[in-house]
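The block that comes next holds chain A.
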Amino acid sequence: MRVSLICGLALFLLTEVVSGGDLLPADRAIEDVVDREIDAQLLKEKIKPAAQADDATIVRRLTLDLVGRIPTQAETREYVDSTDPAKRVKLVERLLNSPGFARHQADSFDAMIMAGGGRESMRDYLAQALREGRPWDRQFREIMAGDESKPETKGSSGFLKSRIKDLDRMTSDVSSVFFGVNVSCAKCHDHPLVHDWKQDHYYGMKSFLSRTIEFGAFVGETDYGTVKFKTVSGAERQAKFMFLTGKVVEVSGGAEPTREQRQELKRRSDEAKKKKTPPPAPSVSARAKLADVALQEGERDYFARSIANRLFARFFGRGLVMPLDQMHSENPSSHPELLAWLARDTISHNYDLKRLIRGLVMSHAYSRSSRWESSTSAPLARMFAVGAVRPLTPQQLATSMWVATTDPNSLPADPGLDPKDSKLEPLADRARGLASAIARPGEEYAIGVSEALLMSNSDRLQDVLAESGDRLVGRLVKIKDRGEQVDLAVRNVLGRAPDAEERKLLADYLAKFEGRGAEGCRRLVWALLSDSEFRFNY
Partner candidate 1 sequence: MADKTESIKLVKELSRKEMTFAIAPVEAGRKMLLGSADFHVYEVDFGAEKPEPRSLGQHESYVTGLAVTNGVAISSSYDGTLIWWNLATSQKIRTVNAHGKWVRKVVASPDGKTIASVGDDMIGRIWDAETGKKRHELVGHAVTTPTHYPSMLFTCAFSPDSKHLATADKLGQIRVWDVASGKTVATLEAPIMYTWDPVQRRHSIGGIRALAFSPDGTKLAAGGIGKIGNIDHLEGMARVEVFDWKTGKHAIELSNDSNKGIIERLIFHPSGTKLLALGGANDGFVQVIDLNAKNVPLSEKLTTRPYDATYDPASKLLTVSGHNKVADYALTW
Partner candidate 2 sequence: MSDRRRGSASFCGSPEHGIGRRAFLGGLAAVAADMTVLDVLKQPAVAAELKKQQKRVILLWLAGGSSQLETWDPKPGAPTGGPFRAIPTSVPGIQISELMPKMAKRMGDTTIIRSLNTKNGDHGGGAKLMMRGRMDDPSLRYPDLGAVIARELGQVHSAVPDYVSFYSSTEGRDFAPGAAGFLGSRYSPMELTTSLMPENIRRPDAISEIDHAERAELREVLSKRFARGRSSSELGAHNEAYARVRGLMASDKLFDISKEPQKIRDEYGPTQFGEQALVARRLVEAGVPFVRVARAWWDSHGQNFETHQELVPELDHVMSTLLDDLKRRGLLESTLVITLAEFGRTPTINASLGRDHFATAWSATLSGCGVKGGTVYGKTDAKGQSVTDGQVGAPELFATIYRALGIDHQKNYFVGSRPVPLTEPDTDPIDDVLV
């Protein structure tokens, strides 16, 4: 059958039962459980993982992952030079509590939630939620049915708004973004192999969303509207309000509106558009009901597993289940117990994102070297035996370019003294223009030739490579000794000291620019910025 050929491999049913008895105790630290489960599998497959990365790499990795930029020279030096055994905990705490955390995580969540949603952004809402440490379940409720007239939930409807003209996409994206389940295949047919999975599930999810309407500049919801669908045999069926687990809930209303009701709605919508006020709430919100059922005990595993898996993927380069929206029995997790434990832990700690992130990045598995030194071929990525080489997002890259090309003397010598990062945070804002030139934000982003051309020829790099003011190039030209120039440039851009070979290579390169030293410095910094080492989180 045609459709099954297309969709046949995308099975989806969550049958892995979270069985508390099989899991490590709930009171263990997240990082310990991550390491225990990953190491157990490495041991089973007789793989000796890569060594822990050096301190310079770890501080770079953590700073990029948590606040979306490379560390300054001072930050790197402080970390590398410190002999405090708790230095990593302290660094992570500082980063988690710095303003860059909410900014960068908002960018990351925005990319996750708004993927493929065009140019709209939910960044403002997400940044506010993350700054306050709002739990993920609450964010989900607000994204589904937040009151936009309240300041704390302003902008929460962005997800729905960007999909309002395509209910099928909204259905599919709600399932995939929040539950890690891609239900789109069940639109046309019951699942051919997993008999529990029916069109009813797809149309069940759609029912919850089907009352969503555009209301002026806001997203509204009506009191009526049900979904009918045709089965493969051609019979017409009325969809129930059914969650992915099969749980059916009653939602009142449903009678088709009369012509007058429709006209009245249109009139109110036009009026609201003029007044720019949000729509009146429906007497029963079907979307709020969806959030209720999805977060109920017994039904909430999809939600918890999905966020655990997505955050794991964010910091390890791949999820415990891949692809991220294919969490079903035919596509088992690489580490099922770990995923189940993380999901349980997330639920029992009130969906605290910061806590989960802290745990993940404190693990040893997180901080392995990305270089496979052994003569044997590198193990499969799902073993997490070696650090991942992950491309920076356009925003991470652009912000890092600004940091890398700022004269270290103009930045604070002691990173702990300015908790507001008042010198560094503005660089992230300055970088937004360059970031948008590197690529349109969104899920489709990948490194392509347009980026290489931009880096090679665009005048957009003029500002970062300027000789004046607080720029690195300006500082370099004032240095007489080539070795010193090379040392400063490499430390500032790559966050480490050059090795002997590089020192010679780069000094020889600079020597070619006799009499036009500024040009030499600019070219050198350019080569460091466009080099793969800078381009990736490794």
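By our rule, contacts are C-beta pairs under 8 Å (C-beta built on N, C-alpha and C of every residue); 3 or more make two chains touch, one makes a residue touch a chain; residues count from 1.
The set was built so that all candidates are chains of the complex that A comes from, given by their letters.
No experiment lies behind these values; they were computed from the predicted model shown.
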| item | value |
| --- | --- |
| Pick from 1 or 2, the complex member that touches chain A | 2 |
| Residues of chain A defined as touching candidate 2 within the complex | 2, 5-10, 115-116, 118-119, 165-166, 168-169, 172-173, 176, 182, 184-185, 313-314, 317-319, 322-326, 370-373, 378, 388-391, 393, 443-454, 456-459, 502, 505-506, 509, 512, 519, 523-524, 526-528, 530-533, 535-536, 538 |
